[in-house]
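One protein chain omitted, others in place.
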Amino acid sequence: MIQLFHVSKEYPGDGPALDDVSLNVEKGEFVFLTGPSGAGKSTLLKLVFCDEAPTSGQLLLFGKNVAKLPARAVPYLRRNIGVVFQDFKLLPRRTVAENVALPLEVQALPPKEIRRRVRALLRSVGLEHRGDKLPPSLSGGEQQRVAVVRALAAAPALLLADEPTGNLDPERTLEVMELLASASARGTTVVVATHDRSILERYKRRVLVLEHGRLVSDGASIRRAARGTP
Amino acid sequence: MIQLFHVSKEYPGDGPALDDVSLNVEKGEFVFLTGPSGAGKSTLLKLVFCDEAPTSGQLLLFGKNVAKLPARAVPYLRRNIGVVFQDFKLLPRRTVAENVALPLEVQALPPKEIRRRVRALLRSVGLEHRGDKLPPSLSGGEQQRVAVVRALAAAPALLLADEPTGNLDPERTLEVMELLASASARGTTVVVATHDRSILERYKRRVLVLEHGRLVSDGASIRRAARGTP
Amino acid sequence: MTFRPLYFTRRAMDAMIRGPYVTLIGTATIFVAVFATGLFAAALGGAERLLAAWAGEVRISIYLAPGADLAAARAAAAAAAPGREVRAVTSAEALRDLAVELGDEARVLEGVGPGALSDEVQVAAPGISLAEARALAARLRSVPGAADVDYGEALLGPLERFVRRARTTSAVLFAALALATAVLVSNTLRLAVFARRDEIEIMKLVGATDAFVAAPFLIEGLAQGLLGGGLAAGGLLAAYAAVSPRLHAAGLGRLLTVRDALPPSLLLALVAGGALVGLLGSALSVARTLRRISTS
Partner (left out) sequence: MTFRPLYFTRRAMDAMIRGPYVTLIGTATIFVAVFATGLFAAALGGAERLLAAWAGEVRISIYLAPGADLAAARAAAAAAAPGREVRAVTSAEALRDLAVELGDEARVLEGVGPGALSDEVQVAAPGISLAEARALAARLRSVPGAADVDYGEALLGPLERFVRRARTTSAVLFAALALATAVLVSNTLRLAVFARRDEIEIMKLVGATDAFVAAPFLIEGLAQGLLGGGLAAGGLLAAYAAVSPRLHAAGLGRLLTVRDALPPSLLLALVAGGALVGLLGSALSVARTLRRISTS
């Protein structure tokens, strides 16, 4: 599903944000990505999402070399990927319901079907009464949940979630993680970047640990991940 | 320092975000504010910061009734308050160092003194090499740390921190909490809104628990706070 | 991408209603720009008509020698200038006219004897060119009893040159104004799109094609253009109605009717121009923003 071969990413005027990272995420896998602040987690997700291009190395997505993809193919690729951005990236002048509907409208689903799905999604995170609000008038945690269900809306084959529970209380955190887990159970490949050790401990899955842009640990054990961070 | 008497806040077209809250925070206190997402934590901080006005009730700050303050006095009041916003609110087109310097420049400190302080502040959160970057090119956690030291920059009498560690790994979280604790030790009144139970457990301080806009618990015990959230 | 005009129109309307400030400024800018352009065009058109009407007032005067037969001269002149209006004026009438016209200054006529003015025959020659006027004057000189023929050569030449130059200069000025207007409007629309670049970026991130992102902006630009242009056309008509009593008072009411000053073709061109500049301005700035995002 996601294959990186010696991928590096250097932002101009900086040391490398990603340094010779090679990894392989299979279809249907549920993977955590962790590591200290500034380690390169978001950068890795941006590469997978075709928001940035690697400085060197190869990135294969759905078996295709991303570097060889023409620019106009990117939107269609992205429709198979749901992303929860670390800073949410909600449209401030569209209602919550419209934000969640956006990935569906891009794909021109029938309006009735869109409304049905959006309602169900908002209900799943306890925001059914917030559909007509604009995002700036939501609390931080409410915005984060909107971002989560927008990523899930189009039932994408790949789900990237960058710190999707940073603004949530423990109960809401569990709720969101269950949503991601059940998407994974339906066959979606899920990559979650997180700092929350309690999540890593509760869900015993594969954990990738980044440090200074290098992949320092890749395995099922949370212990190794914990050792990875000094 | 902060006194609320039966304060309510209702956003138009909604139930109350704050509902008849009365509380008293003494000078030099260190208080946690917790509760589920959407409980009204950020709203409470906004009232204290004069960013919103209460719908009813009275709010006294530094012993003064905020409602009776003329609009042009607000900037001078705010110079005594440092705020870490939940969404950081960094100026995207000023460097990290300039962002941190802003509260000092507003008060017209000498440039040399400003540079000295900014350097020390950035060093305290491990961002001394990021001073010349623009905020959008920082990682989520790096931005959050910039927001924290900007709030501390002018050594304010009151520090409001809204979820200041949501994007930080456990080590950085400790670092930031120690910064807040040492500010408190120097006499600053500190109010921290957080979802992170491990912080509440580690620092045994007074905890205010909000739920649906009501203050449901106010005490030193984290147990009562935990009971507060269903 | 499926073609969904209704969907995109709804999107555009939503955006305009929720971000009224930017929409209002865009519309106001187009309104002002189109109004100024239209005003200028109307003024140029009016000046042309005034000049033409003035050229239409050109008369050729045949001054008769003392004692010549006025009626016979008139008949001869009519024969030499077929199809033109020919009028006979006695010397007494001419002197009266002059005294009336001089008003207070009529006393300069004190040293002027009654024989100073002669009988004359006037030939109206609307729209005549300088060369034609000369030739006609030369022919009229053979009218029996004609002492001299006056066709205003002292003024017709410079007039022709002035009209020619004014016409070129106005055309250049008008082109410059229209261009400047288009630049100013497109600058405003650029900033309007720039203020919403985050939206464009986010839409691209959730898998929107360039066309999907651009469509509502284009419709917004078009709507602002139509609205601004339409209001400007209405404003020009209102302005005409406001000055029309003064035009009538100046005796220009018949010459500059609303259809002359603001012909439907001009109004239509203004609305179309507003719509075009709104559409193009939005298109260019959206294209630029999309390009900037994809290369970043």
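Here the chain labels run A, B and C in written order, and each chain numbers its own residues starting at 1.
Please note the rule applied: a residue touches a chain if its C-beta (ideal position, glycine included) is under 8 Å from a C-beta of that chain, and two chains touch if they have at least 3 such contacts.
This is a predicted model, so every value here is computed, not measured.
The undisplayed chain touches these shown chains across the complete complex, B, C.
When the whole complex is considered, the residue among C:R96, C:R165 or C:R291 that touches the unshown chain is C:R165.
Interface note: of C:Y7, C:F40 or C:Y240, the residue touching the hidden chain in the full complex is C:F40. Residue B:P103 is the one among B:P16, B:G38, B:P103 or B:G213 that touches the chain missing from this view.
Here the missing chain is touched by one residue of C:M13, C:A78, C:L184 or C:L266, and it is C:L184.
Residues of chain C in touch with the missing chain: 21-22, 25, 28-29, 32-33, 35-36, 39-40, 43, 46-47, 50-51, 54, 57-61, 63, 65, 98, 101-103, 105, 108-109, 111-113, 116-118, 130-132, 134-135, 138-139, 141-142, 147-148, 150-156, 158-159, 161-162, 165-166, 169, 173, 176-177, 180, 183-185, 187-188, 190-192, 194-195, 250. One chain is missing from the display, and on chain B it is touched by residues 49, 51, 71-72, 75-76, 78-79, 81, 83, 85, 89-94, 102-103, 105-108, 150, 154.
We adopt the following convention: only the chains that are shown with their structure count from here on.
Distance from chain A peaks, on a Cα-centroid basis, for C. Averaged C-alpha coordinates put the centre of chain A at 28 Å from the centre of chain B.
Mean C-alpha positions place chain B and chain C at a centre distance of 64 Å.
Computed centre separation for the pair chain A/chain C is 62 angstrom, with centres defined by C-alpha atoms.
Chain A has no residue in contact with two or more other chains. Shared interface positions of chain C, i.e. residues touching 2 or more other chains, are not present.
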